[in-house]
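As you look at this complex, bear in mind that one protein chain is not there, while each of the others sits in place.
Letters A, B, C, D and E mark the chains as written, and numbering starts fresh at 1 in each.
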Amino acid sequence: MRPSDRSPDQLRPVTLETGVNRYAEGSCLVSFGQTKVLVTASVEEHLPPWLRGKGQGWVTAEYGMLPRATHTRGRREAASGKQSGRTQEIQRLIGRSLRAVVDLKALGERQVTLDCDVIQADGGTRTAAITGAWVALASALDYLREEGVLKTDPLTDQVAAISCGVFKDTPVLDLDYEEDSSAEADSNFVLTGSGSIVEIQATGEKRGFSRAEFDRLFALAHGGCETLFALQRQAIGR
Amino acid sequence: MRPSDRSPDQLRPVTLETGVNRYAEGSCLVSFGQTKVLVTASVEEHLPPWLRGKGQGWVTAEYGMLPRATHTRGRREAASGKQSGRTQEIQRLIGRSLRAVVDLKALGERQVTLDCDVIQADGGTRTAAITGAWVALASALDYLREEGVLKTDPLTDQVAAISCGVFKDTPVLDLDYEEDSSAEADSNFVLTGSGSIVEIQATGEKRGFSRAEFDRLFALAHGGCETLFALQRQAIGR
Amino acid sequence: MRPSDRSPDQLRPVTLETGVNRYAEGSCLVSFGQTKVLVTASVEEHLPPWLRGKGQGWVTAEYGMLPRATHTRGRREAASGKQSGRTQEIQRLIGRSLRAVVDLKALGERQVTLDCDVIQADGGTRTAAITGAWVALASALDYLREEGVLKTDPLTDQVAAISCGVFKDTPVLDLDYEEDSSAEADSNFVLTGSGSIVEIQATGEKRGFSRAEFDRLFALAHGGCETLFALQRQAIGR
Amino acid sequence: MRPSDRSPDQLRPVTLETGVNRYAEGSCLVSFGQTKVLVTASVEEHLPPWLRGKGQGWVTAEYGMLPRATHTRGRREAASGKQSGRTQEIQRLIGRSLRAVVDLKALGERQVTLDCDVIQADGGTRTAAITGAWVALASALDYLREEGVLKTDPLTDQVAAISCGVFKDTPVLDLDYEEDSSAEADSNFVLTGSGSIVEIQATGEKRGFSRAEFDRLFALAHGGCETLFALQRQAIGR
Amino acid sequence: MRPSDRSPDQLRPVTLETGVNRYAEGSCLVSFGQTKVLVTASVEEHLPPWLRGKGQGWVTAEYGMLPRATHTRGRREAASGKQSGRTQEIQRLIGRSLRAVVDLKALGERQVTLDCDVIQADGGTRTAAITGAWVALASALDYLREEGVLKTDPLTDQVAAISCGVFKDTPVLDLDYEEDSSAEADSNFVLTGSGSIVEIQATGEKRGFSRAEFDRLFALAHGGCETLFALQRQAIGR
Partner (left out) sequence: MRPSDRSPDQLRPVTLETGVNRYAEGSCLVSFGQTKVLVTASVEEHLPPWLRGKGQGWVTAEYGMLPRATHTRGRREAASGKQSGRTQEIQRLIGRSLRAVVDLKALGERQVTLDCDVIQADGGTRTAAITGAWVALASALDYLREEGVLKTDPLTDQVAAISCGVFKDTPVLDLDYEEDSSAEADSNFVLTGSGSIVEIQATGEKRGFSRAEFDRLFALAHGGCETLFALQRQAIGR
């Protein structure tokens, strides 16, 4: 029934490759099927002005898409002179999601920027970015501890994200582009390893959706994130 | 327990005043306690280029905040030269929410722009804007039918929105600013009169939240929207 | 003869309502007939860099128009990414006019920003803004004295403004939009309570105008401002 | 008494040199003492979209200042990414002033752009620009008639402009920078050859000014413009 | 003597991998040692307005660098709101270089955009981009011929580029970052397969350079490009 012949609760093949950038303190190339996002974690020993002197650090994210990451070429945001509303919405979500599992005081007065650049898009770029960003961030924090910069681990939990949707009236896990573009409803769940909810975004696209549908989406997301948490631990060797 | 002495499931006093702008085809000044949003619905007989000739219309929204709508003066977005990510995120949500209850083909090749300007903010401006925007839109569509421009009513349902959150570990309805700024979790629900879900946004602010908390937030929102639907019908005299 | 049946020297009904914003140090909703401008006076205890350490304060103004303040919807300046030349010209005029009646040394090293937002426009928005801004500013300065922040009153005089024009070859006071859009000449006078001139702007729109016409416009403005000064004093209870 | 030893009603040496640009349809290098403005009149056979098909033409102006036109280097507006409020205010004034003496229907469906670039500034750049722009425009229109593009002369009158101000309590004509920066009041008058008023802008800088002072400024401006009209006629050989 | 222990006339390991993007008509991941640039060739069946109806096509390029492509994180150009002068200079060079080997009439009324995104930078990104862009372009044109869109091959020649510089007073081929940042002179040569020169850019960085040094740089570039031409032919299977 699904264009990819997956069962409703089946993820696409997911890979999380670390050490893909020679300069970044942490990095991860995350693939969910044909969706590929390159995440780098950059540590800088200074903070934005509004955070200085408060005895804590900051984690923030930026998101971008290469112009030909998609079926038809999109306009380069650097050329059009501004980031779209969609881009800003996504990077705000990524930043919030990662901060939910970091003890900013333990991080100290430094900033980690998670650059999430979509090399190729086939649905689910924001959830892939969050899932990969945790790996890049964990790698960077491991590096800082190895270097003796950090004494303790500021990471308090794992965080991963997955999209679900109602496609041809059936709730399914991990929408690809073909499903996403004709789904009746679309949702993104950001969950922690310890089982709490960081963020839920659910939108009726073609029609409103029911409470029963929502509950099923939630259950699918819960199962999908369990798999992602295992892959994340494996990627960073824990 | 709540700073306003409200019970957990109690809305602030809500008013929806129509006819507040002499030029707009529809308008509504919506108040949720001290939060006041002026919404105008402007009908234009032309469409953005990408929608022309498709036999349908469009409903879109813009959102703004007067500089001193808040405790301390914020920078005027027109002066800073761009709309913030928050502004864009909110106006995209308002547009999506209203389009969910409009038959765009029945609207014909015209556009309705819902301008939501926050005169005073005390929490919940986006949900107040959606709730008031439905009233302004319904008024404008009534006007178009009275003028004979529209033969049928493109409105397919009511839509309203409300925020809920976990404040001091208790789920509560309709957060004011004081609650919002220290809530553990924050959510916005956009629901239709016929009971389906248009959009859910739920975010853990200070900590992740549990499934049980989420279910309670959902129940509060459901109850709150029932009250809002009745007030909307009353405001437009149906 | 005038579309509104007013006599040539007759103002529209003018109201100046104070205390209309719960956060601002001073505020005024000013109406000249159907023209409505919301003015807030915001006091901030810091100055722009070029003024710091000079032992004086600053008064500045910003002006904006809600998109549907006018007959047809105008583009939102925050969305178009810049303020128009007209907007900048008006806000510079408002700032200059108010500074003319403030002793900036007596104000101390703080800044008052007068935000003038046009809720509905029917001609004369800039002169209404100036007239209302004086009331908002006076309220804010009264508040600062009550709070003990200021020992003396930095206000040295009243200031008010009114438009006049040549409409169908007759000089008339306080143009509404219908008159303004077909007037042969258009002028704005900013005068002080003690009788001196702060600013005159007079423009031939359809034709040049004569010295005799100008003198008559001046006399009308003088009379109109006398009424406005009385209303201002009444509004702030002096 | 004046820093330049001029009498109160004495202009600086004024020159109007035509034919200073080999490409422009008309051009004029205007000097008022050390103030030097290069004006070019460019004729284009197309109109801005909002004017097309209305059977008339348009005259518009742009104004700029070379970065080192002033005592200390100013920031290049092209580098800062926007034109200042002052620049926009001035170019709007120049455009309005020239349109006041052009029959736009007789001009036909074409646009004349008057570029006024300040090579060196010593006060009075906007009035010098208007005075020189008339010469450049007249030259361009003469050229169009010689070429047979225009059958009749769209110019209906002369227009010139001059600044006056109250300097050390004395009304004086044609302020230079030293006077301008310490004047109590400052004004610009735009007058036509036939004696009517196109625009008056008068501002109290250090204090308000009186009606008697204003009348004296007006008289000075009237005399100064008479001289400018004669120089303009001489410059274009009429 | 070289930090990388290469001989003066030795290239870094160069790879040209095609088919790296599933959507683009042509693509190439080019590596010069640690410098990695992803190039996609996007074919669009419309032209910029100024080229329409002239019976020819267009080839253009855009260039970008991921924020952490470099040792320290650079600011994202989409976030800063404009492309730097350096970026614009490079993308203009890439476009010119590729157009030099395309018969634009044979291309027909379509545009090919070459997006060159630097994944990792270690010197020589612009020359790597040109070299890889030729491969991506050739692949896209091959694809258009296979699809029957093009009857003839618009490619008239190969083009490749390489940097050379004077490092510690010795002319060397293919500078890496460490050499580039301390070189006395730096140059880029763009040459065609048939031996003609498309572009030379040579700059004295720490000192001017002599004619003899320039001649040696030229000879090195000539040799390096011979190798690149062979690798290009191999990459596209010719």
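Criterion: a residue touches a chain if its C-beta (ideal position, glycine included) is under 8 Å from a C-beta of that chain, and two chains touch if they have at least 3 such contacts.
For clarity, every value in this text was computed on a predicted model and none was experimentally measured.
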Check your understanding: Touched by the hidden chain, which of the shown chains?
Key -> D, E
Check your understanding: Any idea which of E:152, E:203 or E:234 touches the chain not displayed?
Key -> E:203
**Study point:** For chain D, the residues touching the chain missing from this view
**Key:** 21-24, 27, 34, 38, 40, 42, 44, 62, 64, 66-73, 76-79, 81-83, 87, 113, 115, 117, 119-120
Study note, to complete from the structure: Where chain E meets the left-out chain, the residues are 82, 85-86, 88-89, 91-92, 96, 100, 187, 192, 194-204, 207-211, 214, 218
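Keep in mind that, in the parts below, only the chains that are shown with their structure count from here on.
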Check your understanding: Taking shared residue numbers divided by all residue numbers at the interface, is the value for chain A and chain B over half (same) or under half (different)?
Key -> same
Revision key, fill the gap. CA centroids of chain B and chain D: separation to the nearest Å works out as 51
Check your understanding: chain A: which residues touch two or more other chains?
Key -> 82
Study note, to complete from the structure: Among line, ring, star, complete and other, the chain contact graph is line
Review point. For each chain, which other chains does it touch, given as pairs?
Key: A-B, A-E, B-C, C-D
